[in-house]
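One structure is given below, represented as structure tokens, and several questions about it will come after.
Shown here: the complex without one of its protein chains, the others still in place.
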Amino acid sequence: MMAGDGTLALAALLLHATAFLVLAIAAPLRRLGRPAAYVSILCAAGSLAAAVLSWRAHTGEAISRLVWTWLPSEGQTLATVGVLADADSTVMLTLVALVALLVQVYSLGYLSDERAPSLGRYYAYQSLFAFSMMGLVLAPNFVQLFICWELVGLCSYLLIGFWYERPAAARAALKAFWITKTGDVGLLIGIVLIWRHTGTFDLTEMRVLAGNGAIPLAGLSVMTFCIYLGAVGKSAQFPLHIWLPDAMEGPTPVSALIHAATMVTAGVYLLHRTDWLFALTPDVLAIVVWVGAFTALLSAVLACVQNDIKRVLAYSTISQLSYMMAAIGAGFSGAGFLHLLTHGVFKALLFLGAGAIIHAVHSNDLPDMGRLARRMPQTAIVFTVGALSLAGLPLFAGFLSKEEILGAVLAGGFAAPFAMLVLVAFLTAFYMFRVVFLAFFAAPPAGHAGAAAASGAPHVADASHHASHGAAAHEPHEPPSSMLLPLWVLALLSVATGVFFTVVHPEPEFESPAWLMPVGVGSAVAGILLAWATYQRRAIDAASLAAAFGPIYRGALARFWIDAVFERAYRLALLGFSRLVGWIDRYLVDGVLNVLSAWTVQAGDDLRTMQTGRVQDYVYGIAVGLLVLLLWVQFN
Amino acid sequence: MDRLPILSIMTWAPFASALVIMFFARRRPLLVRWTSVAGTGVSLVASIWVYWTYDRVRAGFQFQEEFSLVPSLGISYLAAVDGISALMALLTSIIIFAGVFASWTTKQRSQEFYALLLVLVTGVYGVFVTLDLFVLFLFYEIAVLPMYLLIGIWGSSGDVRPQGIFGWAMGRTGVGTKEYAAMKLTLYLLFGSAFILVGVLALFVATGSRTFSFLELQQMRFDPALQSWVFLAFYVGFGILAGIWPLHTWSPDGHASAPTAVSMLHAGVLMKLGAYGVVRVGMGLLPDAAVDWAWLVGTIGCINIVYGALSAMAQTDLKYVIAYSSVSHMGVVMLGAATLTPNGLNGSVFQMFAHGIMTGLFFALVGLVYEKAHSREIFKMSGFGTMMPGIATAFTIGGLSSLGLPATAGFVAEFLTFLGAWTSDYRWWLFPAVIGAFLTSVYVLRVAGQIFWGPKSADPHFQDLADAQGPEWAALGILVFVLVLFGVAPSIAIGPVDTATGPLLRRLIGQ
Partner (left out) sequence: MGLQAYLTLAAVVFCIGLFGVMTRRNTIGILLGIELMLNSVNINLVAFARYSGDVTGMVFTLFTICITVAEAAVGLALVILLFRVRRTVTADHLDLLKG
């Protein structure tokens, strides 16, 4: 049957490519807007069907591989392109196809006010992204992986800067591209190094070599570390995490797809995909755990002080990605990958839910919201489902995967990172329910009462965009069905996977103590209770709570100065140094040249006075010259 | 001759149309343009034909044409192409064909402009297809000299202020004017060609004053000491045209002052003449010296990459940014060649092609922006993306290619060069090369973001600017298409190139 040979996976990939090519080349179609969207959605639906079938065909150990020569060298094949379909890649493929489809449907409602040509452009980018992401997931070798890796980065750049007339969006797009590119430099170096080291780009061949112990260990740590650097950039690990919160300047559906469910997980996926390689270098894995745990804690703290709902979710994404990284670093990449999948579902849900709120109140800021549950009950339900999943409560999607990660880190022998991650679990529940209570249940703060509906000066991404055509006396309302449908699909999926895993509860590949589950769930419940007491009952004053953590609170408000350090490094070190080089080039290297030519001109100026124009002077010259010549002949 | 002399047709078709333009098209500007389109179109078709029918299995030099010019000195008109020169001829055709469209709106003396441009192109084709060093030198001079007039008459002056410690000297030489740029470029390149002539004559004498034929010279193994200094002469001579540091400063001034089509052709193709000369003549004829001097060539290539990128970042004039990016990218070409590895050499040739296309695209776009907004000051312009979406998109694609984004030709070239660098004898070359690619992403996207993707400028001069129109679309469309095509399917180019670099390398290191 053809299902098993990878053609279905290839079809899923190529459908998106077709959509992109049609939209890119057929400019008139693209400028129509909605018809372009339908083309893209149709292809996405087909792609999802193909992906699901391919997933069902690749369970267990089934692997299929299709490759074609892409780059010849010395008459042989240097690099190939194709698909490598196995259990991991096809399930990831399904996730990508699903979220891509849902986001494209959702965008129909969310961007309904967009001008038609922009909408067409948006869907072209969406299709290109889905294609590249699938190419990355199915990559049979490092070259294709890197190609798609860069392409998804490009799409991220294009989509963050989708509203490019706004300076913040244009800036955020550049920042995202440059910061991830820094990591990509590492990845590229790593790929080149490992190619020389093993003689191949191909993952399958390399895995065989690793299995046989045929990869020399000397210097391998440097290579895996370089590859890890790529993941640091893409999956927003400290210190390259700073681009992700700013990336929220893009449209919310983009944040859901690219900056929560799929692209940012590419780093985690890469490490999971090459875990047999990383297993050879435990020193690098230890770095992965520590950086992961630290980033998780850092971003969880940062998430607690954000007022912008999307930024809370962005920091939460960083935190959850770091969770996955920690599990992979502990040597149990399966746990991290499982969390990647569940997180993809419920984080997309949360982002799309946040999008529904923003769509309704025309603001990203929590103080502009409040008691929204009355006006938009459906959104409130699905958003709460997402929050419960993220907090990791039983019967919801994040429960088992989070449990496994904690167990994996503990089983890997990393006690301190484990403690940090438990603290993160507590903070996660706290900041997530802070959002839930502030947005849906608690009364809006005094001074903001009634301000929910678009008064004030909305200043954040989507908000200003929507506010521009929102009526002044506009009441928050449920989003249109094109937006509600994806929300419900994701919410049901979150509950379904949660129930499934809670009931079935597959045994992990490592031993975990019995007290682990109560600790994990307990810290999450404690976080929820604290948020409830602070923001719903207002039994605890939020200001005094913040004051209790004085320096940390102030540091968190300034994003711990990390952005400022990068900004300085860019302005002073890079631009300053380039200005110095530019000066040297213009005034020294070229200056020396100009001195030489100025001297030449000067010498000509000086010498020309000899040319008097008087015939008799020349005759003198000739006569004297003749005399000298005669004398010289005479005495030699 | 039993078959069509296709290489000669390709070479001389532009020249013939230049003659037609000079004699029959006085005061008929449209005829001038269509004659140019016809002449370069013939060359384009011929070069595609040559490229397509080039026999990859047989490899070597094909489509050979020969007749004797000066038998007593062994000078003959000997034309043939291998994989490298076929690709370069194709590049030339694409750039000049697009260039003819890009300069459609030239108003002043368009008859002479097009005639000179076409003569220059004949010189370029000549260098790529001829295998007789003497004739090659003649073509080289034909390709270099019309540039003086093209820049001096049709160029534009910038506003570089003489200052700094050598300010007195700069004031004296007239820095910033188009006359200065034209003179600087011409003097620099003639200075280089003096070295080339000496090198060519030294080889001629070493054969016993018998032949200038590349094919015969290739069979000989010259004395190592002779090889050593002749290689250096070729490296400096051709290298000046390829913009090697620190002899590159003609390039920013020259390219910034030149009119659009001339910048396209010069940065896109003529700089490749230099690199092609180093690879074909320098490395091809002097294998031992090429191995000995590889450290120098590669190290200066690395300096070019990083130094050019940093200099580009410091510029405020759009054309200077593009010109310095050429300096940076030509470093990749030289580095790739110096690695003396199959991948590096393939990458080097591919980069010649990719950079030719992308820089041609850049200069075409800068010309269009200048024509519409009458400004080259990056930080005065802003938010043009809404008014000229086509130009903005093409510029972004060009920029992405130049920073080595996959699915554009730039990536393949840089990736191959990186592989080559890490397998060469000097592994550390990899790091400056990769850092250069990163720096490129900073300056290119910064410029693109400033000019096109940002809030719309409030300046009254920058309102209601038009997008590209008519023939200008042809130029942009061709270049963007080629850039993406060769990025997605690099084997189109690598296939033939590989057949030429393999034997070259075997002669260099295989013994």
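A few points about this structure:
When the chains are written out, they are named A and B in that same order, and each has its own residue count from 1.
Note that in this section a residue touches a chain if its C-beta (ideal position, glycine included) is under 8 Å from a C-beta of that chain, and two chains touch if they have at least 3 such contacts.
Since the structure is predicted, the reported quantities are computational estimates derived from the model, not experimental observations.
Although it is not drawn here, the omitted chain touches the following shown chains in the complete assembly: A. Interface note: of A:P28, A:G60, A:G550 or A:G613, the residue touching the hidden chain in the full complex is A:G613.
Touching residues on chain A toward the chain that is not drawn are 608-616, 619-620, 623.
Everything that follows uses one rule, which is that only the chains that are shown with their structure count from here on.
Put simply, the C-alpha centre of chain A and that of chain B have 37 angstrom between them.
Remark: chain A residues 69-75, 78, 143, 146-148, 150-151, 154, 161, 164-167, 170-171, 173-174, 177-178, 181-182, 185, 188-189, 192-193, 195-196, 574-575, 577-579, 581-583, 585-595, 597-599, 601-602 touch chain B in the complex. The touching residues of chain B, counted against chain A in their complex, run 160, 163-170, 172-173, 175, 184, 187, 246, 249, 307, 310-311, 313-315, 342-343, 346, 383, 385-386, 400, 405-407, 411-412, 415-416, 418-419, 422-423, 430-431, 434-435, 437-438, 441-443, 445-446, 449, 453-456, 490-491, 494-495, 498, 502.
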